[in-house]
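The structure is given below, and queries will be raised subsequently.
Only a single protein chain was left out; the remaining protein chains are all shown in position.
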């Protein structure tokens, strides 16, 4: 069987670069096209010099997809921009994995309310499938448009899913206190990601209104028919990669650490990228990989369930998960090309 | 009036070093004696070379306090060791500020249960005053033995006090999710503070059983006659100094951000080191200083109160607060010698 | 005697902020005016929130100097901009310390050749004095315009001065391999100072043509009548503050480590901010202070002299040195207001 022909739309950001890192060694996929509107004509390794000798192909404008007989396109674009390409590619004969936030929410009204932005391709919502494979694999396999989850929601949802699925927690009691590395905010230089603003520093941000709040909440509602209320507080860590979410919830019934971990074991079964841990994981345990490591415990004294969940925000939180979705969409093994080992230290 | 004669018992750790940094320029205190059992005979600047030319005095054994007509001794020692010196100094004619955890809890039974260690000077509890000046100034002024608060409890208690005092929250709903720099774990080299274990990394630790949990809970109970249940989760940040606590609680009545901040304003009044902020503070906002910066908000959607509180764990969380206590104990201005400006970046 | 009235022209950068940090507690200086063309009307603490409660004064436009009876103005401005203010203030009745590179070189031709920029106030060079107090104190005391040295040159020149002065090295053999924290590149967000570009990373930059090369070389030539050839290579460290220069030179005569350190001792005498060290210093040994710590040795095997010199680039490399110059210009004690102790760790 010939390899699948892949286009990466948007090459200058971190997720574009990670897609190339992963797909370069994928045994069943070929990168046929990488595009950048701003850097077309240059080489990919001109934009990301560490790819010299590895990925030196020329960048094209996105319109070049027409000439490349593509099987699947990854959109590694900002939200608001991505929807335009999804619309433009609607009648093309290839699948799409959209890494932006444009089609993750259940409907355009919710999108417009939380993103403060008009949605210009409202028809897209009908065909978009939320691409969290551990929750949604069957739908992903037949999807033409996959909305790749946000980084924070990936870490929160994988930590919460077995608890909500098993009706083990009061869904109105969820607090997700997340801490992310800086790459989550993108490659563009801004005052907030200046080295000396971030280094040796730490802060909370986006209190009460971060867009990933509603993505976590509506996904739990949609997949598990629950009525969750999610308090989500992101924080900015002085490091590059990784999200750790500390999740608190009230039990809905009598629980113990053993019962809880058993629920996780049953729910995730042979999922290749979820590792259940016997103690709290660290960010470096998953760096550069598609793993999500999870630890769950119960505090008898306070009657709180506590979950710790870690991912690499650029891999399981973006490019790796996108390739995992691609594998499912093509009927390949779910972890093909994704067996990287953590780079630690 | 002659300057007060100060002894610093324990010179090799970070708090000993910070005490010297602060007291060197204190206008009403003289460092008469610095002790170290392991490095006696060497100079202070042999142990901390960055003090060359600033603090080159010889280190003595602690027994030398007898010869120095001391007015006050700071104990910058590990818990378990400190209690022995408090006992030994009981009949000496000087005041003590103990920076260890040995006398922070209300009674030896609670201590022994959370510290897994016998307490060998149980009489000490009767005279020990919990040294959080913003809550306890009157008692501190006349104390002979002040138990200087833990770093995490300082950040949590200053964030919670106005809410508990005003009965604005359900005291059984408190979640304190704290993140600390590495100096909080002390100067001794261990696998957990190896640079490559911590750098570019992040983890939760001490879930459910960290000793500062009970310090926060019993202090709230003691000062405000509340019955709190505190869920406390510490995390380790890849940076040197600073604690940020993100605190969640359920309101006990109708509240708004305005009402909440007004409660903070009333409670702290002219407290020289609490700064109420209009948005979330960062760790560097207080680095090297005795400030505690606090922001509080209310999420209408989820009905949660959220507080962000930051301190420098070595200053307001240790040595600075100890000097603030000393100032009160001597009837001096509370912020004397403590007007350092944040070192940022 | 009334305190001196000080203006700080340019408030948004790191050096402006450091000037306020230092001058706030200077016993003989008052900050009468802080200016910013872009943020005039806002408070200083709006720009630098960590100054809340410490420096809340309003920012003005620079033209406000006319109304404030200023004794001395610090120009904390980019090169190219600073020269315009020096010209504009030429007939005003106050002294100037210019922290930019506009008047550090001996003549406008050299400036234009290395800065690739026309110099629009060539008359300024005649009155400008190079403000490195350890080399130039007598001239600084009577200067009306002091050109505050660059950060790298401060570290290199203090490391080299005793060797060049004592004709101990071949001035054509100098290699200065310097490593700087990120604040040296300024507060403006750029791709090169994005956190994820710098963190866990390291690089050399500006090979062969960095402007500080010629500042080092012409200063050595001017002060010591030497004919140096300086190879200067700057590198970017993943940290905020500090420069360490490793300097290599060939001896011009028989030397030993003892003889070399004796030359440093004689040259620096009672200089309050140079600390001669018995082993290599680290950046944190001087963080937040005006110290320059120096270690020098001789390798018998290779016949190379090696010097290690460290400073805080924002203090001895900028704002602290500027205040040291101010003290000299006003006939005050050289270290007044500058006795900060290193913040370590």
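Letters A, B and C name the chains as they come in the text, with residue numbers starting at 1 for each one.
To be clear about the criterion, contacts are C-beta pairs under 8 Å (C-beta built on N, C-alpha and C of every residue); 3 or more make two chains touch, one makes a residue touch a chain.
Being a predicted model, the structure only gives us computed values, none of them experimental.
Enquirer: Which of these touches the unseen chain: C:237, C:274 or C:338?
Expert: C:237
Enquirer: Sort through A:71, A:134, A:200 or A:299 and give me the one touching the missing partner chain.
Expert: Answer from the full complex: A:200 touches the omitted chain.
Enquirer: Have a look at B:88, B:120, B:196 or B:256 and name the one touching the chain we're not showing.
Expert: Considering the complete complex, B:196 is the one touching the chain left out.
Enquirer: Which one, A:12, A:183 or A:290, makes contact with the chain that was left out?
Expert: A:183
Enquirer: If you put the missing chain back, which residues of chain B would it touch?
Expert: 14, 182-183, 187, 189-191, 193-200, 238-240
Enquirer: Taking the full complex into account, what residues of chain C touch the chain not shown?
Expert: 175, 177, 179, 196-197, 199-205, 207-208, 229-231, 233, 235, 237-242, 244, 246, 248, 280-284, 287, 297, 299, 301-302, 304, 306, 308, 345
Enquirer: Which residue numbers on chain A touch the omitted chain?
Expert: Touching the chain left out of view, chain A contributes residues 14, 17, 21, 24-25, 48-54, 183, 199-200, 240-241, 275, 277, 281, 284-288, 293, 339, 341-345.
Keep in mind that, in the parts below, only the chains that are shown with their structure count from here on.
Enquirer: Looking at C-alpha means, what's the farthest chain from chain A?
Expert: C
Enquirer: Need the CA-centroid distance for the pair chain A / chain B, whole Å please.
Expert: A distance of 40 Å separates the two centres.
Enquirer: Averaging only over C-alpha atoms, locate the centres of chain A and chain C and give their separation in whole Å.
Expert: Measuring from centre to centre gives 46 Å for this pair.
Enquirer: Using the touch rule from the top of the page, what residues of chain A touch 2 or more other chains?
Expert: Within chain A, residues 196-197, 199-200, 238-240 contact more than one other chain.
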